[in-house]
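Note that this complex is displayed minus one protein chain, with the remaining chains in position.
Labels run A and B following the written order; every chain starts at residue 1.
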Amino acid sequence: MSIFSLFGALEIGLIFSLVALGVYISFRVLRFPDLTVDGSFPLGGAVCAVLISHGTSPYLASLAAMAAGALAGLLTAWLHVRLRIMDLLASILVMIALYSINLRVMGGPNVPLITEPTLFTLLQPPGLAEHIGRPLLLLAIVIVAKLAMDWFFGTERGLAIRATGSNARMARAQGINTGAMVLLGMAISNALVALAGALFAQTQGGADISMGIGTIVIGLAAVIVGESMLPTRRLVVATLAVVLGAIVYRFFIALALNSEFIGLKAQDLNLVTALLVAVALVIPQLRRRLARRPN
Amino acid sequence: MSMSKNTKRVSLAKLGALALATAFAAPGWAQSAQKSVAVATIVEHPALDAVRDGIQAALKQAGYEAGKNLRWQFQSAQGNTGTAAQIVRKFVGDQPDVIITIATPTSQAAVAATKSVPVLFSAVTDPVAAKLVPNWEASGSNVSGVSDLLALDKQMDLLRQVVPGAKRVGMVYNPGEANSVVVVKQLQTLLPKLGMTLVEAAAPRSVDVGSAARSLIGKVDVIYTNTDNNVVSAYESLVKVGNESKIPLIASDTDSVKRGAIAALGINYKDLGEQTGRMAVRILKGEKPGAIKPELSSKLELYVNPGAAQKQGVTLSEALIKSAAQVVR
Partner (left out) sequence: MLSAQQLQITFNPGTPIEMRALRGLSLDIPAGQFVTVIGSNGAGKSTFLNAISGDQSVDAGRIEIDGADVTREPVWARASRVARVFQDPMAGTCEDLTIEENMALAQQRGTRRGLAHAVKGAQRELFRERLATLGLGLESRLSDRIGLLSGGQRQAVSLLMAALQPSRILLLDEHTAALDPRTADFVLQLTARIVAEAKLTTMMVTHSMRQALDVGERTVMLHQGQVVLDVSGEERRRMDVPDLLAMFERVRGEKLSDDALLLG
């Protein structure tokens, strides 16, 4: 495997670790199965790409993408809290609607970002190769996002959101407006995912309508792999775990891409990835069992 | 056999280390003096596979054969843009002599990932709109390629030869595919000039192709399709509707004629691949992609299928059949 492949896995892994953080908030903290992310990831990419191609600064465009993602999350949460639509169903409805909305936002299926300035061209450290500069910038963004999340969930408001997901009835008895907390949590979650989409579009030469397919699967895989590597109840460690999970998952894909020397072909990519992830999930279990067995 | 748990732990670790070492020790590319070509596609289906085969054929004809004096690598992103991103990065890291990317998302990812490794796009309908190249002249950058843009007036000529008096043209396409949207937009301007109207039917996934086609029953005189990935993947469902409801089908690629379209004045995608392969050979021989003008497909062929015509309620004129490059029976 070349250094490029390695840094490539790191780069894409860091982008998807933002997705993993967002998915962690909805699935684990709020216990809200949220499929909106398949739509809010490309929404972030679309909004960002369209704005940049019209001359907006990449900073503003990325922030606007987060705002758009937050709106998508709010919509899903509102459908559930106010209209009492089942959570999973509400998220599917918004995800489906976002397909058309994204096409509208982009004015077509694809918005290229090749010659335009991006966060990465603006913040590229001079003298450093691009393929190293990008992961570095992404690492900084992910660190900030993780620390901000850790801090937020330690505040009174953040604790209220965690209580809502843990035991909504008790939370209400403590004066927490659980409906409002779900809205807030879902907004934050999808804002993070949309940011990931905006960053992805800026590194991949544009936004494409197909970029959202499978986002929830990648997000969940990252969360599960991460939790299996670093089992914990503490939020601060859990956020680290899902970030690592995303990177490790993409690393497995890179491994799978580099296995043609053992005769695997392009079509086998998904199978190989699945096998590697399965191994990753089983090994910690094996270790625990080995540790427990008396000698 | 019982091993102590320590031994078991050590063996697990050893296994893991071995796996990692193998991956990293996989034969590196840049070192060898062999020429190397890396091809990436977003998804696999007959037309795109034909492109890949064409590329390989052209390379072989020029004396470059995989396994002998050429490192050849092919990867498919299985429809996932995240994977496409990683594939492209891997390729850039492998530093091949040329990277060939099939379809728009893969090409954009490659162009964004490197300004130095030569990149050739293939089967991209409008590379200028996709910002792969600034215009149709030699780009001066590391990018060139072969586009499958079709001159639509000739397409409509064929259409009117097969279905004279057709006024309403239906088109099934994936609104999420750049290549198809380009064609739709062009038809929207072109058809009114010919006194015809366009009726669109969207198929966001390949499973939607059948129902999209059915939505056109009674509303159109003929269905025209381009090399939309979804449509090509599911062309049989279109043929079913065409045969059952007697709606003539005109396609843009010759393979679809074998699958049930009446006619196509099409790019043979294997030829497109060969054209791309020939451009790749020029790069292998030392030319820079920036000095090569992006090309349109040079060879259009007419394929006809009289059997399909009969099923779909149309008779082909003898003149048309004679002029065809191939008649599918």
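The rule is short, and it goes like this: contacts are C-beta pairs under 8 Å (C-beta built on N, C-alpha and C of every residue); 3 or more make two chains touch, one makes a residue touch a chain.
Keep in mind the model is a prediction, meaning the values are calculated, not measured.
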Answer key for A:L71, A:I85, A:A163 or A:V272 versus the chain not shown reads A:A163
Out of A:T36, A:S62, A:T76 or A:T178, the sole contact with the unshown chain comes from A:T178
Given A:T155, A:Q267 or A:Q285, the correct residue touching the omitted chain is A:T155
Chain A residues touching the chain left out here are 152, 154-160, 162-163, 166-167, 169-178, 233
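Here is the rule we go by: only the chains that are shown with their structure count from here on.
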Averaging C-alpha coordinates per chain, one finds the centres of chain A and chain B separated by a number of Å equal to 30
Residue set of chain B touching chain A in the complex reads 4-5, 8-9, 12, 16, 23-24, 26-29, 42, 44, 73-76, 78-90, 92-94, 104-105, 108-113, 129-132, 134, 174-178, 181, 204
Within their complex, chain A touches chain B through residues 1-5, 7-9, 11-12, 16, 99, 103, 108-110, 112-115, 131, 200, 203-206, 208-211, 213-214, 218, 250, 253-255, 257-261, 266-267, 269-270, 283, 286-287, 290-291, 293, 295
